[in-house]
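Here's the structure we're looking at; comments come further down.
In this view, the complex is presented without one of its protein chains, the others remaining in place.
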Amino acid sequence: MTDANALNQASCPRVVVLSLASDFGCQIQITNFPELLAMVGTIDLSYWQLATSADMPDSYDVAVIEGAVTLDEHVRLLQQVRKTAGVVIAIGACAVTGGVPGLVGTGDLDTARDLVYGEDATIVKQHRLVPAPVSSVIEVDYRVPGCPIDPAEFSALLQQALLGARERLDRTPLCAACQTIENPCFWLRGKACLGLVTRTGCGALCLSRDRACTGCRGIAADANLESARRYLREGGFDVKAFDKALEVYNTYEVNEVARS
Amino acid sequence: MFFKIIDKESIVDLYAGLAAEYDEVTGPKTSPKDPRYVKFGKIRDASQLRLDYKTSIVPPKKYFLAADERLMRYDRTTGEVYDTEPPLQTRALIGVHPCDINAILMLDDIFLNEFEDPYYKVYRENTFIVGVSCMPSPTCTCNSFGADEVHRGFDLFLSDLGDRWFVSVRSVKAAAIVDRYLDAREVTADDTRAFQERTKRFKKALPKRMDLDQLPLLYDAKYDYPLWEDIGKDCLSCGACSVVCPCCYCFDVRDTLSADGRVGKRHRVWDSCLASEFAEVAHNHNFRPKAADRVRYRFYHKFVGNFTRNGKMLCVGCGRCTTACKAFIDPQRIVKALESEDTPASAGTRKGGGAQ
Partner (left out) sequence: MTENTPAIATADTYKRLGANPYRPWPARITSIQQLTPKEKLFELRIIDASVRDAFRHTAGQFVELSIFGVGEAPISISSAPSKQGFIELCIREAGTVTSAMHRMRAGDIVGLRGPFGRGFPFDEMRGHDILLVAGGLGIAPLKSLINHIHDERHEFGKVTILLGARSPKEILFRQEFDMWRHREDFDLQMTVDIPDDDWDGEVGLVTKLFDALEVDPENTYGAICGPPVMYRFVVAEMRKKDLDVDRIYVSFERRMKCGIGKCCHCGVGHKYACIDGPVFSYWEAMNLKEAM
């Protein structure tokens, strides 16, 4: 739950940036964004896991979280964060959808552990969880999807959060944005593309560089997977390959849908 | 309106003339990503023009209602609003098909009515339109919507007579261009005969006309029929149809701030009534929660809503949505579904029309 008043009183909100299971790519992405320096005057970057060696402060207003939940220690940390921060922002595919770490969920966790850690698997066994997005553990106020995130989207969202505006995450698939910039459709040219069901908001970046969408922003809330698969079947495309490609960033959600 | 004849090659002179008179010349050109596709873009040399194109990915509506238009800037601290005018740039738009010109006329009804849209108006007034004749593609249904012919809404119109153009000169501006830049000759009886022949060939190539006389009434009568559920199950809610539709014009408004949060911009961007958010109000109440509700609304607006308001159906049969929709939902399918004898459960099934 957003504690608007806590933010209201803080003239210069204290922001912490922390990582769960990820490759820190989204944090690095933020450092690549010169405009963010202009924001530094309006926020107090109390703690930045990537850039500071100091301990995380006891109190802060905004928590920016990168990475998927993969350890029970992450769960405890997130619960603490939720109690402390007025605003929680999840950034990047790992934190928003479970992302690439979520792929572990396509199989059995024990097998995956044995495969990765071999004889040392017993050491990690007790603490490992099936990778999951932050929102599966605590309530998340704002999400910046993508792998990696677009730092401009992140800074714009941080501004909205500081103004107290509610999250307005895109819900529709990518096709409209892709057609708007007049990319010849991949499907019509006989090539598979996940844009058909993937959340819009990236401006069809990959497609404009003639690469098909890989689904890094997650499955769109409005997406119609059944109809998409029907289209594939009727067009002679490989439905299994489509589902497999979808798993790269969306295993957690695909499993959730299967469970429900 | 008067008529002239110019050589096929004179298109170079027409381009040169327009390039001299207007800040920008745009027209159909090959997509750099795939030569099978055409899009409207800036023309730097007459040889780039593809006047024999079938269709463009996005219609020329983008020059009147931009996909992303900055409406204004503001200072967040003082509330001062500035830069509320669109850029005053003149543009010549070459190669617009009759269907797309008819679509622009429909947009005029909406954006230049008693509540005038100042942005649209500026673009419209500063654009010189050159229409061009075409031959029907398999996806075309313009004749069903009376959009296969156009008598206004352009400055100049070029009809292809093989080795020459039959030129319709409609505006004073167009007459000046012809006078100044083109080596045009008078129309002979032969030319007129050739023009008639061309028109005949065009008409013959058109598909069978759909009878739409009953459509608005039928739509109202069958509004609660199960056919909509059937079509709704297919809709991908992607909104690609709205983007490529020359008659779709709905938009969303978005604000962005500078990094330091002091100044901001307000934009309007293309939207689609197929998005679940479109008709949602505060506290998450949604007047069209299901995809079926939204597809039904989209076509209702086209076939009944605008027909009731402005006397026209918001479709010119350009066929772009037929190509863009991966769920095979297009006007033909809707019309067929509404006209089908009702065993309501089977009405509106897939490939009712439009599937290629």
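Going in written order, the chains are labelled A and B, and every chain counts its residues from 1.
Simple rule for what comes next: a contact is a pair of C-beta atoms (placed from the backbone, for glycine too) under 8 Å apart; a residue touches a chain by one contact, two chains touch by 3 or more.
If you're wondering where the values come from, they're calculated on a predicted model, not measured in any experiment.
S.K.: Of the residues B:40, B:278 or B:328, which one touches the chain left out of the display?
M.R.: Missing-chain contact among the listed residues: B:278.
S.K.: Which one touches the absent chain: B:13, B:100 or B:117?
M.R.: In the full complex, the listed residue that touches the missing chain is B:117.
S.K.: State which residues belonging to chain A touch the missing partner chain.
M.R.: 4, 7-8, 159-160, 163-168
S.K.: On chain B, what residues meet the omitted chain?
M.R.: 71-72, 74-81, 84, 110-111, 113, 115, 117-119, 220, 223, 249-255, 257, 261, 264, 266, 268, 271, 273, 278-283, 285, 287-288, 293, 297, 300-301, 304-306, 308-309
Please note the rule applied: only the chains that are shown with their structure count from here on.
S.K.: Calculate how many whole Å lie between the centre of chain A and the centre of chain B, each centre taken as the average of the chain's C-alpha atoms.
M.R.: Each chain reduced to its C-alpha mean, chain A and chain B end up 37 Å apart.
S.K.: Given the complex with chain A, which residues does chain B contribute to the contact?
M.R.: Against chain A, the touching part of chain B is residues 31, 33-34, 36-37, 39, 56-58, 67, 233-240, 242-244, 256-261, 270, 272, 274-277, 291, 323-324, 326-327, 350.
S.K.: Using the touch definition from the top, list the residues of chain A that touch chain B in their complex.
M.R.: Going through chain A, the ones touching chain B are 35-39, 41-42, 155-156, 159, 162, 171-176, 178-185, 187-189, 196-197, 210, 220-224, 226-228, 230-231.
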